[in-house]
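Next up is a structure, given as structure tokens.
Shown here: the complex without one of its protein chains, the others still in place.
Up next is subunit A:
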Amino acid sequence: MASQQTVQAHRPGALRRVVQGPASEWIGLAVRLGLALVWGWAGLAKISDPAEAAQAVRAYEILPESLVKPIGYGLPFLELALALLLLIGLGTRIVAVVSAALLLTFIAGITSAWARGISIDCGCFGGGGAVDASKTEYLQEILRDTGFLLLAAWLIARPRTRLSVDSWLAS
């Protein structure tokens, strides 16, 4: 009801109508599926070669050797779990919060590698490890992850989306 009052008070513009109106749940669906696609792709790309996934983690030179394999082995499955939950729309807000936390961790890791002057591929979608200094793409990787972070932020702000288990549970 409060929102209705705000709407009346502000005489909403087109943008506000899109963001707050019924269309927002459809946008939310697109955002949710988009983020699901990102996590699904990222997870699948890292699964086939465990040694490669471990090396992608090791190359950041942040974690101790004892954590390199557990993180390298577990991370793709975490990403796939997030993809699955987003796909069906269960616990969208919590999943979006976890997604945002993970993306912030990635951005911090890439920034740290960049700042320390080491030359690696982020290993975001498979691959990873040391690369030639001329082949680093830190800025693009950070911008890309920031884009994904915006998707997660939308879902944190507006977790109600169409065709989701959440909305089915709420009805």
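Things to note:
Please note the rule applied: contacts are C-beta pairs under 8 Å (C-beta built on N, C-alpha and C of every residue); 3 or more make two chains touch, one makes a residue touch a chain; residues count from 1.
Definition applied: contacts and distances are computed from a predicted model.
From the set "Heterodisulfide reductase subunit B", "Glutaconate CoA-transferase subunit A", "DsbA family protein" or "AzlC family ABC transporter permease", the protein name that UniProt assigns to the chain left out of the figure is "DsbA family protein". Across A:Ile27, A:Ala81 or A:Ala153, the residue that sits in touch with the chain not pictured is A:Ala81. Summary of contacts with the chain left out: across A:Leu29, A:Ile62 or A:Leu90, the touching residue is A:Leu90.
Contacts to the hidden chain, counted on subunit A, fall at residues 47, 49-55, 58, 65, 69-70, 72-74, 76-78, 80-82, 84-85, 90-91, 94-95, 98, 119, 121, 126-132, 166, 169-170.
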